[in-house]
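Have a look at this one.
And then subunit A:
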Amino acid sequence: MNDVLVTALFLLLAPLAGGVLAGADRVVTARMQGRVGPPLGQPFYDVGKLLQKDARQVNPVAEPLLLGHLAFMALSGALVVGGADLLFTVFVFALAALCLVLAAGSVSSPFSHAGAERELIVLLATEPFFILMLAAVCKATGASTYGGVLASPVAVAAALPGVLLAFLFVATIKLRKSPFDVSASHHPHQELVNGLTSDLSGRLIAWVHLAHWYETALLAVFVTLFFNWSVPLGLAAFLAAYALEVLVDNSTSRAKWQLVLRSSWAVTLVFTGGNLLALFLLAR
Partner candidate 1 sequence: MSFFARSPWILHYDGSSCNGCDIEVLACLTPLYDVERFGVINTGNPKHADILLVTGSVNERNVEILGNLYRQMPDPKVVVAVGACACSGGIFARAYNVQGGIDQVLPVDVYVPGCAARPESIIDGVVQAIAVLERKREAAA
Partner candidate 2 sequence: MDGGAFLDRVAAYARDGWRLVLINTTAVLPGEATPDGAFDVSWSFARGAELEHLAERVLPGEAVPSISGSFPGAFLYENEMRELFGVEVTGIDVDLQGQLYRTATRVPFSPSAIRARLEATGRLERSGGHGPGTGHPKPEATA
């Protein structure tokens, strides 16, 4: 029963929290750039408007896929907090990302296509990390569910410092922050003209926004895995990490995808792989 309640709460609150965080992100970004910036509720106004606006559809396939993106993104978070097997959720998470790739790629337009390909590369760059991260968490705690990890006496962050470090790196990619916002960007001057969402309009963009809010919430949940002795501490750590991402976002240029892929694999291999190896060697 408790699981059902937590799942329902997540499904309801995650977009709210994600939206507020996105709004705070925009305000802080503006302030870092010396501007006033939009009101805190701006992301909600944007989504509200997008839902009211006409949608020009280029093909009939994109919208179902985008709804799939939203649904699976919400589901993967819900599965985690709802007590499903952690390692299984990573595949649902990947499926959600894939839906977005396919929605963009289903339009045979050069910019959407390039965005889709880059998002696929982003998936390739981050997926190994998420698999290894969850495997490491499971290995360190001996648990296989969110509840199990929280109940474990092992302090995950202490056991997995390398993985946590790598998480910070990979989160930059997943949060679409500079220097790793290669597949989509809210910055106006971008060679891909938003890439993934180039050919979406109206409510179709709203689905992408909502899904991203769920994704942000899921990343927050992932951080609480590391701070399994105190969920509030985990959330605070996530906020701190997010603030750091915003700072880096405002202090770097956008990298090329080749660098994103190479560096993310290197970080995954060295920090996550190294930590995992240590875990296995010390386990006996």
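The criterion applied here is as follows: contacts are C-beta pairs under 8 Å (C-beta built on N, C-alpha and C of every residue); 3 or more make two chains touch, one makes a residue touch a chain; residues count from 1.
As a selection rule, all candidates are chains of the complex that A comes from, given by their letters.
Keep in mind the model is a prediction, meaning the values are calculated, not measured.
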item: Selected partner (touches subunit A in the complex), from 1 or 2; value: 1
item: List of subunit A residues in touch with candidate 1 within their complex; value: 26, 30, 33-39, 42, 45-46, 48-56, 186, 188-190, 193-194, 197-202, 205
